[in-house]
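Note that one protein chain of the assembly has been removed; the remaining protein chains are unaltered in position.
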Amino acid sequence: MAQKTTDAAAVLPPGRQPRLDALRLRLLPQLTARAFPIILVTALVGMFLRIATTSGGEIAGEQLKNGLQIGAIYALIALGYTMVYGIIELINFAHGDVFTLSAFYAILFGQLFGFFGLNVTTLAPSSAGGLIACLLLLFPITMLAAGITGVLIERVAYRRLRQSPRLAPLITAVGVSFLLEGVMFAKFGAANYPARKDGWVHGTAFTAGGVPVRWNDVLVLSTALGLMFALQAFVRGSRLGKAMRATAQDRDAALLSGININRTIAATFFIGSALAGAGALVYSIYYNSVQWNLGFRYGIIAFTAAVLGGIGNIVGAGLGGFLIGVISVFGSQLLGGEWENSIVFAMLIIVLTFRPVGLLGMRVPDRA
Amino acid sequence: MLETPVSPIPADSVDLPATAGQTREVESSAIFWLLAVGGLLLVAMGWFLPWFVEPTANGIGFSPQDVVSSSPTGVGTVLVYVMGAAMLALLAGLVVDAVAVYGHRGRALRYEGARAVLALTGVVCTLAIWVLIGLSHEEPLFGALSASAQTDNAVWMTLTGFAICAFAYGLRPWIIRHTSVSLAGVAFIVGGLVPYIFNQSSDFISWAAGSLAIYTLLGLGLNVVVGFAGLLDLGYAAFFAIGAYTAGSLFGSRHGVHEIPFWVIIFLGAAVAALFGAILGAPTLRLRGDYLAIVTLGFGEIIPDAANNNLFSQTGGPNGISGIDRPGFGHFDFGTDYRYYFWALLILISLVIICMRNLERSRLGRAWVAIREDEVAASATGINTVSGKLLAFAIGASVSGFAGAFYGAELGIVTPEDFRFAVSVTALTIVVLGGIGNITGVAVGAMIVTFLIFWVLPHMTEWSTTVGHTTGITQLSTVPYEQYSFVVYGVMLILIMLLRPAGLLPSRARKVELQTGMESESLAAVRGTV
Amino acid sequence: MSLLEIDHISKRFGGLLAVNDVTFDVGDGEIVSMIGPNGAGKTTAFNCITGLYPVTSGDVRFDGVSIVGLPPHRITALGITRTFQNIRLFSFMTAVDNVMVGEHSRMHAKVWDAILRTPKARREERAVEGHALTILSGLGLERYADMYARNLPYGFQRRLEIARALASGPRLLLLDEPAAGLNPQEKNELMGVISHLRDEGLTIFLIEHDMRVVMEISDRIVVLDYGEKIAEGSPAEVRNNPRVIEAYLGSGATTQMHTARSTPLRPANPADDEGERPA
Partner (left out) sequence: MHTKSRLIPILGAVALALVAACGTSSTGGGTTSGGGGLAGCTGSVTVASDLPTSGGDAAIGGGTENGVRAAVLKAQQEKLLGGCTINYIPKNDASVAKGEHDPALGAQNMIALTTNPAVVGVVGPFNSSVAIAEMPIANRAGMLLLSPANTNPGLTIAGSRPDVDTNSLRPTGKVTYYRIIWNDIAQGADDAQISYKELNARKAYIIDDQEAYGKGLADFFEKYFKQDGGTVLKHVALPGTTKDFKAQLTEAKGLGADLLFFGGVAANGSGIIYCQMKDVGLTAKYMSGDGTVDPQFFKDCAGTNGDGAYATSAPDATKTSAGAGFTPLYDASFADSSRVVYSPYGYDAMRIVLNAVKAVLVDNGGKVPTDSASFRSKVIAKVAATKYDGFVGHIEFDQNGDTTNHAFGLYSSKGGQWTQSEVVQAPPV
């Protein structure tokens, strides 16, 4: 392409050369956009090596694991953001708070069934069966409750505003966020709310290259990856998934082809919130405590992850989550933890500057 | 070049109703309603003022009606009764109006004469009380007064509210014809008199009004970015911070610089903020709406973070910068007489509003609207979308920088916590709630939001306790309202948006837009440079 | 000499070559039409000329100066304006404001003038408003100056878009399917407007499907198919060109050529919009 332009320039009479700045103007962004993933990976590897040389390979490996683990939770929240944005172009500010609320659900259900009270520590990992049974029960309940919350929020605060100016639902989203935070604050108090007396998934699963990987790391990562790919398969393959994609692309056309828009959007909210619920469950197992205002920070970072990956793109949101996790952990070791948030957001600004649709985002269809 | 236009072509036979004039009529009468209802609200507040401003020691306040009824001896009592009757008549008129508007297809009844008489009665009573209070103490006017100092504030507030109401009703046709002038005139006069209306607690009211003014400035600035140019900015507090830190570090004991006049400093704060606005704008030009939103959000997080981390040892870390000098004119120092801050802010806001209105009607304002509505067409029509967006960011940021510089000087301290995401959301809420793109709407939105945040929510406990004491329902005094302030605020936001999705005073264009959605796309996306 | 020279331009979207090595020119004072089936790349060529798309290769010269790579507003300032196939007015601005936006590139008020509303800015505003009203009345729209663009009838919206394009004082006017969706009377009026504009000294380059309009007013016609130029010449020459007839699926009588557009010949080029009248 560039070659051809030069040819054309060469045959032109003198004084009629396409101007250089004009050439740069349109070539540079394209080049940086294409090269950007490579630059990103190089930067990550560079950061990893830098940590490895200053603190030793095992520390670097552990930091990588730490990053992937926290990234997995970001990824699970980011999936909900990306789905909702993809379908109704709304930044659902309440999503982070749905995550927090779901963590309270998870703890309450866990206590209800005695899971958090049981000393399952002794069961894991030797009696993995008992543990898995607990999880198999807790996951669907928590996700169901989270999903229903999401659908309710959509019904109350967003549906009526679907035809309104775009900022109106954004403000109601902020309102819902305040409302949920207030409710959690009033119900569960302001302090960290402990999940149970003692963590219940313990023990080292295996050691990879000197890095001990614990069972709860395994739980977090496998949940995130599993749900991400399940979601991807669902959206690709199922009827509802197709309806979602159709609605996302052109709501009117989807309506004309017989898709129930309301139900599809509600389903999107249900699935997105249920995924946040899954994230919340693994969060409460991993960290053992929840606080009412947790959702704000996690929500913003997860949304950043969704944008980084290319909003509307499921694999992108997952990738973005993991990337943000790793970058924040590496960055906070290299530059100091106080810059962690700044690093994440600076990263975001850089990515969007050079690749305005995110890493895996698709180009907007051309119209003129 | 084609300078002379083409010769006329016979117009199509289609006859169209001239709807433009009607829209204008509707908007003007919205201003009328604002004045009328706002005036009534002020009257009501006057009656319940002790509850609003400051409960007495045991939490029980009283209204002028109490004074009047408890000792109906003074001349003022009679006047207040007359005024009350006139006000009730006007109130009835309001109801009649509302019924008429719905019953007669948008045509209000014509009884301007009667209204004018009622209004005149009120104005005469008002003036009489005003003059009498000036001549004598309140005791001969209202009979024996209790020690509570709030009573005459309440009287003053009632008077002012009535005066506005009367003005609105009596001069309704004139107001509808001269919307801006009347609104600005009333706002300026009443605004300027606020410290006197509340002469017993002028510090308090000036401070509260100052908070309102700061948030109004924030709303006005954000309105340029979000309302005029249609760029969603979620990190607006960053510029507020930049203005405040610029002024704070230049104007005070931090570097021992006291010589630079404050009025230079605030412009410097605005200029630095504008510069940062343009710097932020530059990388975001190619982004579509919500990507832009998240980048601005990120910027809004980075700035307070940098301040908190004591960037270049200039920002003082979590303690922020204190010892900021108080502003003044030459040798005259504002000190802690908050009336001066309030008046200065009032003048600043007026200037900003005038500039905003100028911008709105200028070449640049049209370019912004064009960019907002259709970036591709705007670009093809000869508008430099890049510089247009950058200017929107810079001008919006500069207003915020103004506000920030003033805020720092008024408070004497700037800390990173004052500029977190919640502030950006509050500013955005003001703009959206009031009516995006409408300057009057933004002012109204700021009033409502600050009233909620700084008066209603903090005082819920006290009001409830007062009501509990008065009614004997003691449970009311034990409700922990602090816990629910977020819930209440959230529910209010949701309800207002559900009921008025285009804001309380939507701009003309937004009203039209409401009927159909509109789509926009970025030039960069169309050009496929990604 | 030629006012606009299109020199071997190509535009590629991913795997699709929307415009393939097209060369032609538009002379000063001419009315040139570009025709071709749906998806032939006509609008893409327009977008390349006006700077909305960067060309993949080739050169576009206006009055002898290369305009490739210039941003659209610079190209407008040089004297090329356009209208859009699917009308792109600023719907929530009044008609007169739309035209005043068109004057943007000719105005000189700076930011400070705008903020302070200096006498200079005020004078300019008044002059521009007057000029906009004259343009509107020139096109028979003066009665609707204060109406929102979106509330105008379709035919008037088309006309208003031309008015907006004229406001910047162009030398070359690009019209993208100006007759689409107009009734026969409106089409006649439109042709009147176009020839009148040419008489005023304007050069006009248009895309049109309506063969009656094209054949009546064009001095020359360029035919695109699959992104390539397949014919160029006077209306009579083009009408009898076998490749053109073939491209239109042998629909035979050239007077019926315009009906072909209602039957989609092939999946549309993603770069082109649907040519239907908006519902």
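All chains are identified by letter, namely A, B and C, in their written order; residue positions are counted from 1 within each chain.
Convention: contacts are C-beta pairs under 8 Å (C-beta built on N, C-alpha and C of every residue); 3 or more make two chains touch, one makes a residue touch a chain.
Note that the coordinates shown come from a computational prediction; the quantities given were computed from them, not determined experimentally.
Looking at the complete complex, one finds that the omitted chain is in touch with A, B. Shown as candidates are A:46, A:226 or A:336; the residue that touches the absent chain is A:336.
Considering the whole complex, the residue from B:246, B:296 or B:426 that touches the absent chain is B:426.
Across B:309, B:350 or B:387, the residue that sits in touch with the chain not pictured is B:309.
Against the chain not displayed here, chain B makes contact via residues 53-59, 149, 200-201, 203-204, 207-208, 211, 214-215, 252-254, 308-309, 316-323, 335-336, 338, 407, 411-413, 415, 417-418, 420-423, 426, 450, 452-454, 457-458, 461-462, 478-480, 482-489, 491, 494-495, 498-499.
Those residues of chain A that touch the chain absent from the view are 54-56, 59, 62-63, 66-67, 69-70, 152, 155-157, 159-160, 178-179, 182-183, 185-187, 189-192, 194, 196-198, 212, 214, 287-289, 291, 293-294, 296-297, 328-329, 332-333, 336-338, 340-341.
By definition in this document, only the chains that are shown with their structure count from here on.
A straight line joining the Cα centres of chain A and chain C is 45 Å long. Residue positions 376, 510, 513, 526, 528-529 of chain B are each in touch with at least two other chains. The multi-chain contact residues of chain C, meaning those touching 2 or more other chains, are 13, 52-54, 84. Considering their complex, residues 13, 50-54, 71-73, 76-77, 79, 81-82, 84, 88-94, 97, 100-102, 104-107, 109, 111, 113-117, 121, 124-125, 128, 134-135, 137-141, 143-144, 146-148, 150-153, 155-156, 164-166, 168-171, 186, 189, 192-193, 196-197, 200-202 of chain C touch chain B. On the chain B side of its complex with chain A, the touching residues are 226, 232, 283-284, 286-291, 293-295, 297-299, 301-302, 305-306, 308-309, 376, 421, 425, 428-429, 432-433, 436, 483-494, 497-498, 501-502, 510, 513-514, 516-517, 521-522, 524-526, 528-530. Here chain A touches chain B in the complex through residues 26, 29-30, 33, 85, 89, 91, 156-157, 160-161, 163-172, 174-183, 185-186, 296, 300, 303-304, 307, 311, 336, 338-339, 341-342, 344-346, 348-349, 352-353, 355-358, 363-364, 366-368, going by the rule given at the top.
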